[in-house]
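Only one protein chain is missing from this complex, and each of the others stays in its spot.
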Amino acid sequence: MREKILTGVGALAAALLVRNLYVMLLQLPDEADQGAIYRIMFFHIPAFFTAGICYIVSMCASGYSLWKSDLKADALAMAATEVGLAFAAVNLITGMIWGRIIWGIWWAWDPRLTWALICWLVYFGYLMLRQAVDDPSERAKITAVVNIFAFVSVTITWKAITWWRTQHPGPVLSIRGANGKTDPAIESMIYQNWIPLLMLALILVVIRVHQERALRELDAMRRWAHAA
Amino acid sequence: MAIAAKDLRSEWRTKEALNASGAFAIVILLLFSFAFDPASDSTREFGGGLLWLVFMFAGALIVNRTFARELPNDCLEVLISSPVPGAAIFLGKVWASFVLLILIELISLPVFGIFYNIVWWNQPGWLALVLVLTTWALSVVGTLFGALTVNLRLRELMLPMLLYPMLLPALMAAIRLTTLVLMNEPVAGDELVWLKLLIGFDIIFTSLSLALVDFVLVR
Partner (left out) sequence: MDQRNFTYMFYGFSIAWVVIAIYAVSLMQRQGRINKQVESLKKMVEEKKS
């Protein structure tokens, strides 16, 4: 049953993505200054949103796992972080390609970019830490605390473009109070492309959580088999 | 408070962490002088960064010891099972490492001034403020992560790997502000955002640590 639902969601996401590709390549007009390259934003921005959602889910799951010492929530936190890191990597790399054309350099050390990278490193450290602790409940406790701390850097990344004058564009979307800075058709396309990416992230997280559970069951089975 | 006094007293008897990280700080200061020309004028511009890198390296040594010193003879187990609340143990440890770190910074500053020919007492008020705020951030986050990693194999490796990225906001703010102070420029206007960041960092991480420490110090 679970597999069928996942396949269904995956098929829907794929259909949406193909349809979005068609619209953004053939129907939407070009941006006046940037030429074709601005279309990278249709992946760059939704990937950041998706990673952000993953980090939020991960933080909530960590909080819950700490509060109730729930290992399932711990597995969810780990899965969401991993998937979030993949999408954050998409965000960083597409941003670099855009910067190569628009700014002439791959990487500008401005606060937004720096903090997006810090986030990535912090969460990567979280995943590394998981491998250093053997006992599952000890691991859940320690990493949950680190995860909650890590979320502070996500908040800073989110706010960086309003706190500092950055080379990275300031808020251009209407949800952040920048009404009329972006063509409504383009802005709505950003959200439309976000939906399939979120679905994709959901699928990946579910698979990862399930794997973690399988691994735990495997451990238990092995212990039982050796004892028998 | 009793915990802080106890830690400081035992540190005072052996001076192991203090000597080691003080010497370490000075060695790094010396090493950096080979990486570039210490006599040039541009030293001022990255003097702040240099100073804080040294303090961070020395700080990691100190906070690494705060909980690790309780490991022999199972002192940590006893401390945790004593009726003292976790937050009190934690704050005691934070104060102890805070005092030690400030001591090391006070030792390193004159050395830094001599080696790199820098006048660092131009704006003593601002310098003191930045030192206190950032050292507090380093002690709080460092002590909490020290408590988290105390039982891990690879403790010496994991602690800096987790600590440095987490501290980067405070570190960036401290470097920017210290550089301003060293170049004798006013901390005003756009630069105040760094001070706000530093204060916010201290408040958020202190309250988060106090909220979470009871989960960490449990057996």
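Going in written order, the chains are labelled A and B, and every chain counts its residues from 1.
Going forward, a residue touches a chain if its C-beta (ideal position, glycine included) is under 8 Å from a C-beta of that chain, and two chains touch if they have at least 3 such contacts.
Only a predicted model underlies this, so the values are computations on that prediction, with no experimental measurement involved.
Engineer: Mind giving the shown chains that are in contact with the missing chain?
Structural biologist: Every shown chain touched by the left-out chain: A.
Engineer: Looking at the whole complex, which of A:57, A:75, A:90 or A:190 touches the chain that is not displayed?
Structural biologist: Answering carefully, the residue with contact to the hidden chain is A:90.
Engineer: For the chain not shown, which residue from A:23, A:56 or A:207 touches it across the whole complex?
Structural biologist: In the full complex, the listed residue that touches the missing chain is A:207.
Engineer: Per the definition of touch given earlier, which of A:5, A:18, A:36 or A:127 contacts the omitted chain?
Structural biologist: A:36
Engineer: In the full complex, which bits of subunit A touch the chain not displayed? Write them out.
Structural biologist: 25-26, 30, 34-37, 39-40, 43-44, 47, 82-83, 86-87, 89-90, 93-94, 97-98, 100-101, 200, 204, 207-208, 211, 214-215, 218, 221-222, 225, 228
Here is the rule we go by: only the chains that are shown with their structure count from here on.
Engineer: Show which residues of subunit B lie in contact with subunit A when the two form their complex.
Structural biologist: Touch list, subunit B to subunit A: 141, 144-145, 148-149, 151-154, 158, 161-162, 165-166, 168-169, 172, 190, 193, 197, 201, 204-205, 208, 212, 215-216, 218.
Engineer: Can you list the residues on subunit A that touch subunit B in the complex?
Structural biologist: 66, 114, 118, 121-122, 125-126, 128-129, 132-133, 138, 141-142, 144-146, 148-150, 152-153, 156, 163-165
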